[in-house]
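Missing here: one protein chain of the complex. Every other protein chain is in place.
Per-chain residue numbering starts at 1, and chain names A and B are given in the order in which the chains are listed.
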Amino acid sequence: MQKIPVIEFNNFGYQYNAQAEPTLSGVDLTIYKGEKVLIAGPSGSGKSTLAHCINGLIPFSYIGEITGSLKINGKETKDMSLFEISKTVGTVLQDSDAQFVGLTVAEDIAFAMENDCTPHEAMLQRVQQAAKEVNVLDVLAHAPHELSGGQKQRVSLAGVLVDDVSVLLFDEPLANLDPATGKAAIELIDDIHKRTEATIVIIEHRIEDVLHRDVDRIILVNEGRIVADMRPDELLCSSLLGDNGLREPLYITALKYAGVQLTEDMCPASMDKMQLSDEMRSQVQSWFRATPPAPEKQKGEELLKADGIRFAYPNGKETLCGIDFELRRGELMCIVGRNGAGKSTFSKVICGFEKPQGGVLYLNGEDIASLTIKERAEHIGYVMQNPNQMISKNMIAEEVGLALTLDGMEPEAIQQKVFDTLKICGLYPFRNWPVSALSFGQKKRVTVASILAMGPDIIILDEPTAGQDFRHYTEIMEFLLELNRQGVTIVMITHDMHLMLEYASRAAVFADGRIIADDSPARLLTDGDIISRASLKETSLFTLAVMCGITEPREFVQRFIDHDREVRQR
Amino acid sequence: MWKINVKTIVAIGIGAALFFVLGRFVAIPSPVPNVTICIQYGLLAFMAALFGPIAGCLIGLIGHFLIDLSWGWGVWWSWVIASACFGFVVGLLGNRTRLAFGQFGKKGAINFNLAQAIAHAGAWIVIAPVLDILIYQEPANKVFIQGGVSALSNIITTAIVGTLLCFAWAKAVPDKGSLKKEN
Partner (left out) sequence: MTNLFNYIPRSSIVHKLTGATKLAALLLLTFASMTSFDTRLLGGMVIFAFAMFGVSKIKLKEVAPVLWFTFVFMVLNNLLIYAFSPEEGVAIYGSRTEICHLFGMYYITWEQLFYQLNVVLKYLVMIPLVLLFVSTTNPSEFAASLNRIGVSYKIAFSVALAMRYIPDVQREYHDISLSLQARGVEMTDKEKLLKRIKNVTTILFPLIMTSMQKIEVISNAMELRSFGKEKKRTWYAARPFRKADYAVIAGSVLVVLLSVGLTFLNGGRFYNPFI
C-alpha cells in the first residue's frame, strides 16, 4: 500500500519574536496517513513548538518567523487559516481544565459544532455518539469540577472527535493523570486509532508509559532539531534516550546493567512481546546476585502522629475516615493514591488549613489542635504543586524572606537567613533576579526556599515533579534528597511511581479516605491487590524479574533502584 | 484599543470571574457602617488598563451583574452600570499600551491613579446617584453622600491594590540581557 503523507516538514525552522535563537531549525519530518507517532524530547527541546506548528497556533496565534515549508495534506499551512487547519488536526491539550470551556460535559463536547453553526438536532445526536465513543455518556450533565482528571481528558477528546478530524494531536496526555488512568488513556488512544484509522501524534516524555501500546515511530527532538526518527525497537537498542535527557523504560535500563546486548529482533519496545533467551535470563540473574543490597536506614524518633483523623467537607461524604499515621524524624516518604482518595485533604488537615471533625494530631508528642495556621507552619511547611500559585513577590530574595519580614525580624538577620537558605537551594547566584526570569524548576526551588526559611521540621510537597522531564525531575529530587540528608523530614504527595520507587523509603497508600497500606515502595508496587485498589501501576522491573525466573522479585526491584541511583550520582 | 479578539473575550470572562470572587467572597468591613472595602475595583482598574475600555466596561458589567444575581437581592442596575462605566473610563484613560508591554513607572502610576480617581468620582458621585434618583426617586442628599463615601473608599483601595498590581505585573516581565549570575 502506498503511504500518503499528511504532515510534511521540509527544512522547517521557527523563531519566536521574543527569542534570540530559533526554537526549531532544519526540521525534516514526514508523518503518513494512519500512522501513530510519538514525539519525545526534554523540556525546552522544541517539541511543544513542533506541536503548535502542526495544529496551526503557529503562525496564527504566536508571533514569530517561519523558514522552510510545512504542508498539511499537501497545502502550506501559512496559506491556510487556523480554522481550516483545525478541521484536519484535532488537539487535546495538556491542561484539560483550560480546554474544558463548557459549563457541562455535553456543552463542551458540542463547542466546536456550536461555532460551526451546526443545527440543534444534529448537535444533540453527534454529542451522544462522541460521548459514547469515549465513555462519558453517564456524566453528560456534569460540571467540570465534578469530574476526575481522566474524565476531563476524555471529554476533551470527545470535543475533538465531533469534528471528524483526520489527525489527532495529544499534547502530554499523561501529565496530570494517576498511573492507572494514564494507562487507560493510552489504551483509549490506541482503540480510537484502530477504530477510526486517524493519524495519531502523541507528544510526551514518559516513554515507558506510552509504549504500553504499540507506536509506529518515535521522533526524538532536542535543541530544536530532530535527533532520531526510528522504530521504537530500534531506538531502545541505542543509547539515544539517555543521551538526550530522557528516561528509558526501567526494564531496558535493568537489562543494560545486566550486560544484555539488546537487539531489534528481541522486540524490546513491548514488555508483552519481548523475547529473552535463556542466556539473557541468566545474565540478569547473576547481576541480581552480584549486586549487594543497600543498608537499611536507621529510624529516627517519632515526629508527627495522626490518631483516627476524620474529616468531611460541608454537605459532602466523609473524605477521611479514621486516619492513623506516623512520621519519624529524617524520613523521606510518599503519600499515594488516586484523585479524591483523601491525600490532599489529609495534608491540609496536618497544616491546619482544614479542621478535622475527629481524631488527634500530635507533633513531638503534643496535641496541636489549638495551633493556628501560622504557628503550625513554623513546624510543618507546605509547598503547593504550582509554584506560580505561591510566589507573590517579584524579587527572589524578597519572596524567600517574606515570612521573616512579616514576623518583624531585623533586616540584617533576614538577609543573613535568606542568603543561607538560597545557598542551600543553589539559588544564591540568582538572588537579585526577578522570579519571572526563572525556569519552572527554579521557581519550584524558590517556593521550597521560602518555606525552608521558616525553619520547619517537616516539608510537605504536592506533586513536586509534575510536568518535569527526566533531567529536571532528577534535579529537583536530588535537591530534596540533599535537604533530607541535612535533617529535613520530607513528605511528598505524588502520582509518579518512579519517584516513589526511587526516592521514598516508605509510602502510605490512600484509598477511599483510608490508609490501606504503609510499606516500602518496592513492596507496594509489586502487590497486585494494592495496585488495583489505589490506581497504581505495577513496575516493569517486577515483570522483568518474574520473566527471568528470579524468586525474590521485590528484592530485585529494590536492588535495581539502589544501584541505579548510585550509577546516576557518579 | 477597540478591537475584540478571542483573547479579549477570554480576558473578559476570567476578569469577570475574578471580579465576582473578590466582590462576593472577599469583603473587608470598613469603619463606616454599610460600606465595605471593594477590593474588586483594584483588579478591575488593572484589567482595564491592560485590556482596554471595552474589556474594562464588560468586566465591570458582567462581574457586578453576576454578584447581584448570586445574592438574589435583585439587580441594582444603577450600581451595575456605574461599575461598567468605571471600567470603561479607566480603560480609556489608563495608558494601555505601556502596561501591556510591561512598562509601568512613576509616570504610569500617576496616569493610572488620575484615571481611576476620575473614573470613580464619575461612577459613584455622578452616574450611580443620578440613576438612583431617576429610577428610585431616592432623596438627592442621601444618594450623593452615599456615593461620595463609596467614591472615596474605592479611590483609596484602588490606589493601593491597583497600583501595586500594575507595578508587580510590569516587573514580572523581565528585560532580557539585564540578568547576570553573581557569585
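Just so we're on the same page, a contact is a pair of C-beta atoms (placed from the backbone, for glycine too) under 8 Å apart; a residue touches a chain by one contact, two chains touch by 3 or more.
Computed from a predicted structure; not experimentally measured.
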Query raised in the report: Of the residues B:L43, B:A84 or B:A170, which one touches the chain left out of the display?
Result: B:L43
**Report entry** Of B:V90, B:I125 or B:V161, the residue in touch with the unshown chain
**Finding:** B:V161
Report task. Write down which of A:W287, A:F311, A:Y382 or A:F510 is the residue touching the left-out chain. Result -> A:Y382
Report task. Just the residue numbers, please: which parts of subunit B touch the chain that's not shown? Result -> 4-7, 9-14, 16-18, 20-22, 25-26, 28, 30-31, 34, 37, 39, 42-43, 46, 58, 62-63, 66, 68-75, 77, 135-142, 145-146, 157, 160-161, 164-165, 168-169, 172
Query raised in the report: Please identify, in ascending order, the residues of subunit A that touch the omitted chain?
Result: 55-57, 60-61, 82-83, 86-87, 91, 93, 95, 97-104, 106-107, 110-120, 123-124, 127, 143-146, 159-160, 348, 351-353, 373-374, 376-377, 381-382, 384, 386, 388-393, 402-403, 406-407, 450-451, 454
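Throughout what follows, only the chains that are shown with their structure count from here on.
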Query - Distance from the mean Cα position of subunit B to that of subunit A, given in whole angstrom - result: 38
**Report entry** subunit B contact footprint on subunit A (complex, rising order)
**Finding:** 20, 394, 429-437
Report task. Please name which positions on subunit B make contact with subunit A in the complex. Result -> 168, 171-174, 176, 179, 181-183
